[in-house]
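One structure is given here, and the rest of the page talks about it.
With one protein chain removed, the remaining protein chains of the complex are shown where they sit.
All chains are identified by letter, namely A, B, C, D, E, F and G, in their written order; residue positions are counted from 1 within each chain.
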Amino acid sequence: MANFIWDSERKHRTGVAEAIFCQGKSASDLQAIVAHNLAEKNPLLMTRLSEKHWLSLSSEIRQQLDYDQISETAIGNFKIIEPMPNDICIVCAGTSDLAVAKEAQRTLLFNGCDAPIVADVGVAGLWRLLDKIEHIQQYKIVIAVAGMEGALFSVLAGLITAPVIAVPTSIGYGISADGQAALSSALSSCAPGVMTVNINNGFGAAVAAIKTIRQFA
Amino acid sequence: MANFIWDSERKHRTGVAEAIFCQGKSASDLQAIVAHNLAEKNPLLMTRLSEKHWLSLSSEIRQQLDYDQISETAIGNFKIIEPMPNDICIVCAGTSDLAVAKEAQRTLLFNGCDAPIVADVGVAGLWRLLDKIEHIQQYKIVIAVAGMEGALFSVLAGLITAPVIAVPTSIGYGISADGQAALSSALSSCAPGVMTVNINNGFGAAVAAIKTIRQFA
Amino acid sequence: MANFIWDSERKHRTGVAEAIFCQGKSASDLQAIVAHNLAEKNPLLMTRLSEKHWLSLSSEIRQQLDYDQISETAIGNFKIIEPMPNDICIVCAGTSDLAVAKEAQRTLLFNGCDAPIVADVGVAGLWRLLDKIEHIQQYKIVIAVAGMEGALFSVLAGLITAPVIAVPTSIGYGISADGQAALSSALSSCAPGVMTVNINNGFGAAVAAIKTIRQFA
Amino acid sequence: MANFIWDSERKHRTGVAEAIFCQGKSASDLQAIVAHNLAEKNPLLMTRLSEKHWLSLSSEIRQQLDYDQISETAIGNFKIIEPMPNDICIVCAGTSDLAVAKEAQRTLLFNGCDAPIVADVGVAGLWRLLDKIEHIQQYKIVIAVAGMEGALFSVLAGLITAPVIAVPTSIGYGISADGQAALSSALSSCAPGVMTVNINNGFGAAVAAIKTIRQFA
Amino acid sequence: MANFIWDSERKHRTGVAEAIFCQGKSASDLQAIVAHNLAEKNPLLMTRLSEKHWLSLSSEIRQQLDYDQISETAIGNFKIIEPMPNDICIVCAGTSDLAVAKEAQRTLLFNGCDAPIVADVGVAGLWRLLDKIEHIQQYKIVIAVAGMEGALFSVLAGLITAPVIAVPTSIGYGISADGQAALSSALSSCAPGVMTVNINNGFGAAVAAIKTIRQFA
Amino acid sequence: MANFIWDSERKHRTGVAEAIFCQGKSASDLQAIVAHNLAEKNPLLMTRLSEKHWLSLSSEIRQQLDYDQISETAIGNFKIIEPMPNDICIVCAGTSDLAVAKEAQRTLLFNGCDAPIVADVGVAGLWRLLDKIEHIQQYKIVIAVAGMEGALFSVLAGLITAPVIAVPTSIGYGISADGQAALSSALSSCAPGVMTVNINNGFGAAVAAIKTIRQFA
Amino acid sequence: MANFIWDSERKHRTGVAEAIFCQGKSASDLQAIVAHNLAEKNPLLMTRLSEKHWLSLSSEIRQQLDYDQISETAIGNFKIIEPMPNDICIVCAGTSDLAVAKEAQRTLLFNGCDAPIVADVGVAGLWRLLDKIEHIQQYKIVIAVAGMEGALFSVLAGLITAPVIAVPTSIGYGISADGQAALSSALSSCAPGVMTVNINNGFGAAVAAIKTIRQFA
Partner (left out) sequence: MANFIWDSERKHRTGVAEAIFCQGKSASDLQAIVAHNLAEKNPLLMTRLSEKHWLSLSSEIRQQLDYDQISETAIGNFKIIEPMPNDICIVCAGTSDLAVAKEAQRTLLFNGCDAPIVADVGVAGLWRLLDKIEHIQQYKIVIAVAGMEGALFSVLAGLITAPVIAVPTSIGYGISADGQAALSSALSSCAPGVMTVNINNGFGAAVAAIKTIRQFA
């Protein structure tokens, strides 16, 4: 079908390569889209690719892709076209938030940026965060990943000069089961300089960071 | 009407004197309730008493009451029956949250406890909170008052051994206009030991603190 | 990874030992965290540990843990360091709320406090609660666990001098399917002295109770 | 306009006379509707008639109506056509809920039923309710009016054989500011036999009670 | 455990026998409760008993119960103690709402009332409802069961003299997926005389109808 | 400012003239926009023009406009360019919904279509609607305006062959105070053929009807 | 049962044949309804027919139906009674929205209209939409299908003269997981002429389009 053609113009207009959002796509549509792009040697980033969805792809295709089960992402035809300065740091509140943090990390890698994850620095143990704050201060953009009450976003933004891109996660239960509590915290932060993306949207935070870095490269 | 009789049994059963919640009461009902209690020499705490409501009371009655416009509370026939240890501290994120903090402070005072307010220690300026944390650590129960994203609750609970009674406030706008964001933060706190009362409920937090202190006095 | 190091400082700063919130953690991360702590002889409380998650742990590790399927908690290296007075009582509205009540009970036990559960005293059968109210009145702090409309919180708070820590549960359906109705009841209680934790958060209620008791021990 | 004709068929089909819901009607439309009905000698019940709206009516019309400011209702051409047994009792949690209770009471009166209001029996002071429960048990239908957490509905339904028609009110603040908390409590009541009408809908509860009584008269 | 004792007092105080709400109960607790009541020859109504839950009961117990998979109810030791007049009719909007309608029907049966279901009379085909309206008008109380937009409640209440007990169902998708749209319709009905119970609460509607009928028997 | 230039291209591209949404515009901006268009002899429709906003315009400008206080609309330089067949009918549930119905009517008039309002045909009195249904059936498109529970939308769509454009209104209180209940009803209608616009959006419904009629003229 | 009779009057009154909404129906009820209609040679459209539900039908019945797994629809006894002009176009934002688009397409086909799907024209790549806009402009009614933020609805409505029937889909995650974000966008569109149906309601959009076309045929 015509709609499987790779959109080479997108990269040109927006500065980032297109990714394939897999959720909700039928197995046959997904197979066709991936096969086309592999054949065309297009660099390929797939997000929201559940393990079940992944296994529905032919084994021939799976062999050409690097799949990460935690972040539910796959990368194909990887090549760094525009190496980027490693100016981005990912800060992650708890171990349970790592899946989202890794989606961001893999998206950054796909776009040529090798970003570290500083993990398990939730504000309940403030001293852990303070121990690492000097390290974090060296980066120009910080992606912060947190669920539950998302207090990390405000605390972090009050301690560093870099802008904070907040990624609320759906880690939690009860009132915070769906990430709405963390999202509200990010949006209402009393510390200016916090920007927010959708719940669990590690991909979006990474792309926003890349678009920003490229403006000044 | 029969329902204006002072409930002396309440103090006996629950350990705290009854207060009059003024919102929604008609001017004539409120006048009758207050007049009755003043005549009976009952100690009297009125909450949610808007200035308009206050002015609807007869001047004779107003002269017997101590009204505070900021917290919208009035106290009458004040006498300390059971002096309490000053074990409670009120911590307040921003100047805009002071109305709620003062409702708590006046309720504590009415019940015999003189509690300080540590103000303007929101987490956006973490060092201000850290400067005062040793002082706060001396109290046995901490009432924390914060609006917007309510990150103060988690940060505080991670730094002290006292339990934290969180009072979310409706200070904010957009996603945090009604206090729901701060409430969600208090409830989903990643720092255990945080208990929550209703939005803007300084009165309730104070009563809970008093009931707790009296258990161990 | 560095983030698996046991946070011994936490116990020192907040007065309670850290627990491991298992939800959302990958099987391999969880295995590593538990193995590390068992090797270090750290007392270990795991919460939100689903049976599937539990079975993903190695049998060697499972043999060192005491797992309770109802409350989805596991305890390892249990030893009472600071025996606590048995001042806490858990009151539970219905049999369906027992999973949450037991999470609170096991958390208290882990911290040295042996607390009874007074079960099946929902307000629909008020006489059952009234029959047991004298027993409940002997405790200094009451944890109340209820789903559906959560009327127990207000009724209880009107009958005892102890503060009530309300734990709304997600037991119910339709408008109360997710615990929001019970949570709203707890927060809007007309009976002052009710404090609330997140829906189904038996753990948090227990920790708040412990922190309070320790302040006065 | 044709739409101002009195709907005499309605009384025939549904067993209750039509009332005029005034909110949102323009002053001129309202004036025309009322004038028409007064001229036709139709019994007339007006609800949600704010004082401002009331004063917009001509003085000639106002003289023919009995207006109650608290409940915002007006009655004209009152005559009891079908006297009803006084089988209905209104139970009201707090003084602030009286406006809604009176809307129910006036609607019952308009339909020929003289119902008492048992006021200020909120569950925070359970003994007050228990003192009056024998009196309440004499009625065949009970309308219960309560705001905040609405625990009265469940407690009452567990103590009497009559069905309970719950009227949640918007009395409260924060999480219960709009009556949603009390409504949720009514709907999720663990005590079967509770039926609910809209928030502040004293009129609707009264009509439902009348329709029920008339079925068995 | 003490909480498994049958509450014989309940029947006395509220006029209806207690039912067992099965959702959320552990298999062992449920087994114990049912075994106890069967041994005591207590009449037994179980609701929200999923097929999986049902199969977890011992086969010995299952043989003594009459289980209905559609309505997820089971009845044991059935005997009509107080035969009731058949004054109640259940009206059901669509075939998909039958599970809830049958929960009401079985609850009525358990309490001695044999009520018909008038099915598939949703307002999209108004003539179907009008064809049956004379039949429906013969009953003294009508339980109306509808999902989606719940227009049936208002239309029905405008056509009959009986009070309408509305049971919103969760049949629908998108904006009406959880029954909230139908619930809102029931509560905001422009036709007075509609009372509402929780979403999918066929049991509650039946009990309310029974309590009403018994008041006048 | 450049952004006050009349967008003549819009009429060409979308088939309808642009209207000025007045809410939120500053008085000076609004004055400038209107003055410009009057000077240019552009036909002018202003919506959401509150009386206060209207009075902030200069009297010179007000004299050139036809203002309707009920619908809060003003029309200037009116001339029918493309006369349209009178194929559209507006059906309105209650007198309180007339403001929204008139916004639709005035928008249709501005675009050359003279549409009647069939008022006060809410489903609580179904016979009123049935009396007028033959008249309504003569139109090719029906705009239905209703608040509260919005049952009119479904009932109407089941009785006519014309598509129904539903306009939920904010008439109501409690659960239906903001029009959400009526909106949900429109969207979840069990009667296919109902399309919906935003709450109180009489303007939008009229424009959609015009665009449709013009496609077939 | 009486309620399985085919409603031949419906086609007459509303202009569209009835469809069977399968969600929530028991397997035995569904089997009976379908068997009856097949035997009667009624044209048959089944929607929300999940694969599991489909497989629960007898193989004899399945052989007489054309099932489409993507759109979860089945068609039986297909015959075009009233051929319709092909005036309708379906525009679809992303590949993930195709299931809903196809539900619309199959419903149109069942009613005699062969409508194309213009796919993968989401606004993130605006040039793709602009490339196809001339083609889309040839149709008299446009059904637009989009999830996530649903910006397609407004952009499209600003570029064509045809009315837009918006079908929000539940494609997305976090804040847009349930289609509410796309629905809100459709309803608040700044481009007049957008009408909306329920989330994922491809069927409803198709029926509304057919009813419209038939009015002018």
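Keep in mind that, in the parts below, a contact is a pair of C-beta atoms (placed from the backbone, for glycine too) under 8 Å apart; a residue touches a chain by one contact, two chains touch by 3 or more.
In this text the structure is predicted, and so the values were computed from the model without any measurement.
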Touch list for the missing chain, restricted to displayed chains, reads A, B, F, G
Option from F:175, F:199 or F:213 whose C-beta touches the chain left out:
F:199
Sole contact to the chain not displayed, among G:57, G:109, G:162 or G:181:
G:181
Given the contact definition stated above, which residue among F:23, F:69 or F:138 touches the chain not shown here?
F:23
Touch as defined at the start, partner being the missing chain; which of A:44, A:57, A:117 or A:208 qualifies?
A:208
Which residues does subunit B use to touch the chain missing from this display?
70, 94-99, 119-120, 125, 127-128, 147, 171, 173-177
On subunit F, where is the contact patch with the chain that was removed from view?
1, 3, 7, 9-10, 13, 21, 23-26, 29, 33, 48, 168, 170, 178-179, 183, 198-201
Omitted-chain footprint on subunit A covers residues 13-16, 19, 140-141, 157-163, 165, 183, 187-189, 191-199, 203-204, 207-208, 211-212, 214-216
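One rule holds for everything that comes next: only the chains that are shown with their structure count from here on.
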Cα superposition angle of subunit C on its copy subunit E, in degrees to the nearest 5:
90
Could you please state the distance in Å, as a whole number, between where the Cα atoms of subunit A are centred and where those of subunit C are centred?
34
Flagged in subunit B as touching 2+ other chains are 13, 157-159, 183, 187-189, 191-192, 198-199
Following the definition at the start, I'd like every touching pair of chains, please.
A-B, A-C, A-G, B-C, B-D, C-D, C-E, D-E, D-F, E-F, E-G, F-G
